[in-house]
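Here's a structure for you.
All protein chains but one are shown at their positions in the complex.
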Amino acid sequence: MMFSKYLPFFPDQASTIAWQVDALYLFLVAITIFFTGLVAAMVLTFSIKYRKEKNPIATQIEGSVPLEIMWSVIPLGIAMVIYVWAAILYFNMERAPKQAMEIYVVGKQWMWKVQHPSGPREINQLHIPVDQNVRLTMISQDVLHSFSIPEFRVKHEVLPGRYTQLWFNANKTGTYHLFCTQYCGTKHSGMIGEIIVMEPAMYQAWLSGGSGEGSLASNGEKLFTSLGCVTCHSGQSGARGPNLAGAFGNPVKLADGRTVVADENYVRESILNPQAKIVAGFGPIMPTFTGQINEESLIQLVAYVKSLQAEKQTTTGAVAGSTTNPNPEPKQGKPTK
Amino acid sequence: MTAHQQTEHQQPHHESVHHIGSLFTYALIFGALLIGTGLTVWAAFQNIEVGGISLNAPIALIIATVKATLVVLYFMHVKDSSRLTKITVISGVFWLGILLTLTMTDFLTRAWH
Amino acid sequence: MSTAVTDVVVTETHVMPEEHYLNADHSLKSWLLTQDHKRIAILYMLTITFFFFVGGIMASLVRLELLTPAGDLLESDTYNKAFTMHGVMMIFFFLIPSVPATLGNFLIPMMIGAKDLAFPKINLLSWYIFVVGACFGLAAMITGGVDTGWTFYAPLSTTYSNTNVILTAVGILIAGFASIFTGLNFIVTIHKMRAPGQTWFRLPLFVWAHYAASIIMVLGTPVIAITLILVALERGFHIGIFDPRLGGDPILFQHMFWFYSHPAVYIMILPGMGVISEVVTTFSHKRIFGYKAIAFSSVAIAVFGFLVWAHHMFIAGISMYAALIFSLISFLVAIPSAIKVFNWSATLYKGSVRWNTPMLYAFGFIGLFTIGGLTGLFLAALGLDVHLTETYFIVAHFHYVMVGGMVLAYLCGIHHWWPKMTGRLYPELPAKLSALLVFVGFNLTFMPQFILGYLGMPRRYHSYPPEWQVLNVLSTAGASILAIGFLLPMLYLVWSLKYGQVAGPNPWESTGLEWETSSPPPSHNFHETPVVTSEPYNYGEKEGEV
Partner (left out) sequence: MATRTDPEVHDVGAHGHHAGDEGHHPRHLHHFDTMDQQKDASGLGMWVFLIQEVMFFGGLFCAYLVYRNRFFPAFGAASATLSIELGTFNTVVLIGSSLTMALAVNAAQRGLVKRLMGFIIATMILGTVFLGVKVVEYSQKFEKREIPGQNFCFEPQGGGRCAGVSEAQEKETIPDLLKRYMTGGLGHPPGEPSDSALAHGAASIPGETVTTPEGHSSGEEGPPPLPGGSERQRSMPGSEIYFSLYFAMTGMHALHMIIGMGLMLWLLYNAHKGMYSAAYYTPIENFGLYWHFVDIVWIYLFPLLYLINRHGGH
């Protein structure tokens, strides 16, 4: 938190992870300055001190094994320190905490579409409350993109065909840059936006300020009916497909003996490519929905399947969002500008 | 290295004594390759499993590797070639191994959390 | 022989030899059908210089656009094409062949005491292949350009871009085979063509470095060849390999691309390191410090360089555990580089150092490569790379190693061996001036980009937030100085062809077989096959200890 006051070379530190990244950065800057200085000093002093005019006859030196060992082992030691430090930091950045508010992001050429679980959607903007763990589940409709917030020191690539995740905890209200940092075609540099970090109360007000849109899960439920999923996943015993209630987040036994955890990507794959992983005890009869559902609807379906986890044994998805959603059932979403 | 202070071509008859393979060996290898082919096809139709893990693919690959090794050693005369040739062959296989295994470290551990 | 250190004073006047490889024949045909490695080296040199300037002009467009935050000078599509063509031209058509195909081609046979490379026809063929590939690249540029970035990431390149992806890919593919053939030729030559007595540990470090780089050329390049073929097939015929709509994985493309392209950065630096090793010993008139350490570190870089490629993909959605492995090995590959840097510095100790232009470039290389390499560690560091990746920090990192490193090494080598290649000395004063300009201009261009990167400025951005303008203006200003620094050598080197002082066989009083024959050398390199009786860098009896 201190650095940014005195050094103008840093972006704002607006997330809990930011200072940790800066600390590692400064450590590396120090090492770079030290070694560059050392090498420059050696090169310059030797080449001036022993220049031909001063030292016409060179002393022929073969080399020195102790020195070779020294200047291999010391850099190796330093490198290992950096490695371990950076790896721990990376694991902290990559693994989202269990308790986090979930927001869905769809990237496309060239804009960001955001869906809050309780309904509101926005474009090229992301409103979040301060001091809250936020987890973004992101997917691209077309090419690779990358969701980057320099002030938070976080960034993750957004891929077509697979959900990736990014989490952060913003600890300073304000408006920050959002960049797409993976080159994605013509208007790559226009695929920018802002992250608006608000006091929780303001955030609540913002959430309820929009026009009517159902929550993600309730939209998902409608899709579940209109696409005919219910015909097989009725939840009754003897149904053609497995009961989805309580499936999410738990291990699933597959027909080929493997066990996988039903996460977002698994549910997505189950819808688009049901043949890939067959649940034990069922036949490969579920049709593929590839080409029939777009990414945003898929997210709604995923959110719905997820919501069934909270409401075990219920077939209605009336309760929206995830367990950690601070605002369970807002009626309103904010219209986008 | 000190023992090999000469360059290769200075060593008399380094690779120039050409081993002329006997026709019998070639016939033998050809026979072995045919048997290998038959074996692969046969094995593909068997359900070979140990502890729930299917061994069909490893077996097919092992047979293929044996066949390839025979070709390399006898048809391509590596058995009677210089150490340098052997190292070259091995490094080719080794680098292919790098490509495949390190790529798979990603794809096989993605599901871990 | 290498023992016979001449006491010739540089001021002695020399005359050009009567017959040498340049005046052996004058017809155009004698050049275009030559099998002389020295002439092929010159052909390569002319070709890649052209592409350096094409790439440089693209860089100028990029820098001019970034003078202001708004995207005003170029359309966004034009800008995207500019940096893509800049990267493609600079990497595939300039930097990869730079030192190996010119200096390596010219010097390796001479350094090992051979009459030519093992396969002269293949050597010539490789130049023709290169030219054909480069023509494809140029054609792609002239008929509309490409806008995918030099990395051709799928599915942008396979499906979404509507520019000349296939044409460019084919160009790179073809040029890649030129690189494979060069590497193959070097490997066989170094194994089989050494003069009597020229053992592995009597090889100049330049040869070791090229041997290591050749391993990468032969084993890495075919993978990018097949990758680009797959991209072209997917684009042209809609077959699916990487297409996520068919369940394909775009990250597989990145694995295959970087399997070549990371080792390729060592194709780009190892030969340069070879140049520096030669120049540092020559101009301190002292044997190299830690010969074996430097020799083996080249091979270590080549081998370990193949194990780190996914450090370009830390946030691309690869497994965290794979990232752990790739990060670790990335740190390990830094150690052999460190060994080299320290050994070069130690070579100067108690030397008899002359500040000629090649030495100035060598100093520049050591300093700038150190900065570039150390900033590579920032990127190899997992948690830090998350923030730095895809920003200008990376742009700065790789220009430090590629321009501050390899381009400087190339200029260094060109100046160092210019007398050998042409028989005449370059003029010292303008050469020193331009070395200084390059150094200053370079740092001014790319140092601000480190800061921009940490502030978060994404790369490949046509426009940017206004608060970053000052740093960008500095960078553009530096680029103009740099451009002059690169332009000057073209002028005075050409001038020296006619007016330069005649150099004589060994103007730098260097050891090494190439300096024992006349300058320029005769077509067969040596009037009689040399016999090597001692180690390289034998600048006098071993005296001191550290």
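The letters A, B and C name the chains in turn, as written, and every chain counts its residues from 1.
In the analysis below, a residue touches a chain if its C-beta (ideal position, glycine included) is under 8 Å from a C-beta of that chain, and two chains touch if they have at least 3 such contacts.
From a predicted model like this one, the values you see are computed outputs, not experimental measurements.
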Shown chains in contact with the undisplayed one are A, B, C
Given C:240, C:430, C:465 or C:540, the residue that touches the chain left out of view is C:240
Among listed residues C:223, C:335, C:513 or C:532, the absent chain is touched only by C:223
Residues of chain A in contact with the chain that isn't shown?
108, 110-111, 113, 119, 121, 123-124, 141-142, 160, 213-214, 219, 222-223, 226-227, 255-257, 272-273, 275-276, 284, 288, 290-297, 300, 335-337
Since one chain has been left out of the picture, which residues of chain B touch it in the full complex?
8-9, 13-16, 18, 20-21, 23, 26-27, 29-30, 33-34, 37, 40-41, 44-47, 49, 54, 56, 60-61, 63-64, 67-68, 71-72, 74-76, 81-82, 84-85, 88-89, 91-93, 95-96, 99-100, 103-104, 107-108
Touching the hidden chain in the full complex, which residues of chain C are there? Just list them.
21, 24-25, 30, 32-36, 38-39, 114-116, 118-122, 124-125, 158-160, 162, 180, 184-185, 187-189, 191-193, 218-223, 225-227, 229-230, 233-241, 245-249, 252, 255-256, 259, 523-524, 529
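Note that in this section only the chains that are shown with their structure count from here on.
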Chain A and chain B, separation of their C-alpha mean positions in angstrom:
43
Enumerate the residues of chain B that touch no fewer than two other chains.
none
Among the residues of chain C, pick out those that touch two or more other chains and give their numbers.
251, 320
Sites on chain C touched by chain A in the complex
71, 76-77, 80, 147-149, 153, 155-156, 159-161, 244-245, 247-251, 284-293, 314-317, 320, 323-324, 327-328, 331-332, 334-335, 338-339, 341-346, 348-355, 359, 363, 366-367, 370-371, 374-375, 377-378, 380-387, 389-391, 451, 454-456, 458-465, 539-546
Residue positions on chain C within touch of chain B in the complex are 191-196, 198-201, 219, 223, 251-252, 255, 259, 306-307, 309-310, 318-322, 325-326
Give the list of chain B residues in touch with chain C in this complex.
1, 5-10, 84, 91-92, 95, 98-99, 102-103, 105-110, 112
